[in-house]
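One protein chain omitted, others in place.
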Amino acid sequence: MIEKQQNNMTDLSLADDLFERVGTKGLSGEDIGKKSLTYWADVWRRFRSNKLALFGLILLGLVIILLFIGPLLSGKDYQFIDASMKNLLPSSEYWFGTDDMGRDLFTRVCVGGRISIYIGLCCTLVMFVIGALVGAIAGLQGGLVDDILMRICEFIGNLPYLIIVVILSMVMGRSMFSLVFAMSLTAWVGTARMVRGQILQIKEQDYVQAARALGADTGRIIIKHLLPNTMGIIMVDITMSVPGFIFSEAFLSYIGLGVRPPETSWGALASAGQQQLMFYPHQLFFPCLMIILTMLSFHLIGDGLSDALDPKLRQ
Amino acid sequence: MAEKEVLIEVKDLKKYFKVGKNATLKAVDGVNFKIYKGETLGLVGESGCGKTTCGKTVMGLYQATGGQVIFDGTDIHSLSKKEKKEFTKRAQIIFQDPYSSLNPRMTVQDIIGEGIDIHHLYKGEERQKKIHELLELVGLNKEHALRFPHEFSGGQRQRIGIARALAIEPEFIVCDEPISALDVSIQAQVVNLLIELQKKKNLTYLFIAHDLSMVKHISDRVGVMYLGNMVEFAESDELYTKPLHPYTKALMSAIPIPDPEEEKRKKRIPIEGEIPSPINPKPGCRFAARCRYATDACRQTTPELVEVTPGHFAACHRVKELNQLGD
Partner (left out) sequence: MSEKILEVKNLHVSFRTYAGVSHAVRGVDFYLEKGETLAIVGESGCGKTVTSKAIMGLLPESNTIISKEEGAQILFHGENLLDYSEKQMTQIRGSKISMIFQDPMTSLNPTMKIGDQIMESILIHQNVAKSEAEKQALEMLELVKIPNAKERMKQYPFEFSGGMRQRAMIAVALACKPEVLIADEPTTALDVTIQAQIMDLIGELQKELNMAVILVTHDLGVVASVADRIQVMYAGKIVERGTVDEIFYQYSHPYTRALLDSVPKVHTNNKETLYSLKGTPPDLINPPTGCSFAPRCEYGMQICRQSYPDVTRFSASQECSCWLHHPKADTKGLPESMIRRSVD
């Protein structure tokens, strides 16, 4: 403590009533200065401060808006064939050009994108429901149930996914349903493992023990304690899974196992465009661009979320 | 002491954990004690001595491997589901870590209200009123009810944990190291609160801690545990002034005293090494490996906890000769 010019401890000019004893009157000492933030508000705050993640969110928003209002803007039908307008380059009339049957590529990319994203979301939903259920049961019950469920997971997880899809599409025919079914059949295994791990960890937390000591039954513990505390990590898993499914769908459509014409998707469009690659590369470029933008935005959002949810990064 | 009513009797309590093929962790290995209504029983010992496991088994959070915990006449490990729920209304627990003991996604009022909801004690307005009362009881105020745990300091969180336990008005509370994670000035706050609540509501405590001076302060009687066994048991003043067991003596002398003069005068009884692993412990006295006075007898047979002087129990083969007590 550096000696100051004027030490206020020797300043006798201070008014006497300043030295009146007031104790802790009027001050609680228990005040919490920071403004209250709920958990999710806090997550949103940290997510927002992550520029890249915010960019991903905006990008995804734009892509989705485009998919829905795109056909209205172009005013064209995605199945309308105009034989005189084959393989046109992008122009003010046909923004992305036309395909080899003279259909407007922009409209087709929008409509196909809806299906791609729809399939991605469906698969994720199925994956999440089955995975969370199996994982929660395995984690909570433990013992033999856990062992059996995990062995089943291992078995399914090791099945060659492509062969299953091929067999299923042969057995069930090529349809949206069979595609979703085939893709989510193996995908839930990862979610189940992750949820199980989380549950095992949280189950040992003192607050779960406290709830048990208060007489809470298993149902209450799951709903009030386990689910809310696994939600964060499940959300990250979901955002990271959607682009995977979109890509899988594109891949399956590309090799001819995906959606059946006249329906289309980004994968199917890319597959068609690939045949014209030498002369009309734009037919491959636009569907691919959309796939890339969508996947990128989901990944950015997922990264941002997992950072925002990381308790170690909380300040 | 005879006229005092026994609330809990722990008989030959054992809790083993299987940790491998041929490895058993004997966390609690045959512990006996009684807790009288309205008293505080302290359990001390170093980490790994089984005191926390003992407390949680007494609460029924762990299923006992052997022995009985008789609460007001019935063994709590043989209760039906419904009876167990009734039991939770009478016995509660306060945890060590104020950070992991509160659900981060719940507001303070829902945390405190959880017991009220589970047992359907109050609803609506009344529930709210009760929660505010509890908050005030532990020195917080109703503005805190809608906050989340992470906004509070360690001491405040610990008090929220106490309010949660008190919400269903239990008779018996296991305090599992409630102050070890707190700063010194906050420890006194929490201990004072616990003592005050005990007087107000005639509570019975099982107070578990490794801080010997605090245990002495709050407890009527104290048990010292070492590697799953109770090595000494006595009234707290007696234990601290006349410890009999060599382990207790070493433990007492290791307590740092916040007084430089006394620290200089005090002679520390050194204790070599550290607590051995409780996995597959060797037969004989558990302390033998670190005890200066250990003989072959100590390494072969486990000493029983016997009453050495009235009300003062110790488990040591050589307790009488070491303390120059006649037979």
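Of note:
Going by the order they are written in, the chains are A and B; count residues from 1 in each one.
We adopt the following convention: contacts are C-beta pairs under 8 Å (C-beta built on N, C-alpha and C of every residue); 3 or more make two chains touch, one makes a residue touch a chain.
Please read these numbers as outputs of a predicted model, since none were measured by experiment.
Touch with the chain that is not drawn comes from one residue among B:20, B:124, B:260 or B:310, which is B:260. Listed residues B:135, B:250, B:288 or B:319: the one in touch with the omitted chain is B:250. Although one chain is hidden here, its contacts on subunit A can still be listed: residues 1-4, 7-10, 12, 14, 16-24, 27-35, 45-46, 49, 315. Although one chain is hidden here, its contacts on subunit B can still be listed: residues 46-47, 139, 153-156, 183-189, 191-192, 195-196, 210, 212-214, 216-220, 236-237, 240, 250-251, 254-260, 262-264, 268, 270-271, 274-275.
To be clear about the criterion, only the chains that are shown with their structure count from here on.
Across the complex, subunit B is touched by residues 28, 30, 32, 34, 36-39, 205-207, 209-216, 220, 224-225, 228-229, 314 of subunit A. Residue ranges of subunit B in contact with subunit A, taken from their complex: 56, 59, 61, 84-85, 88-89, 91-93, 95-97, 100-106, 114-115, 118-119, 139-141, 144, 146-148, 150-152, 156, 161, 164, 168.
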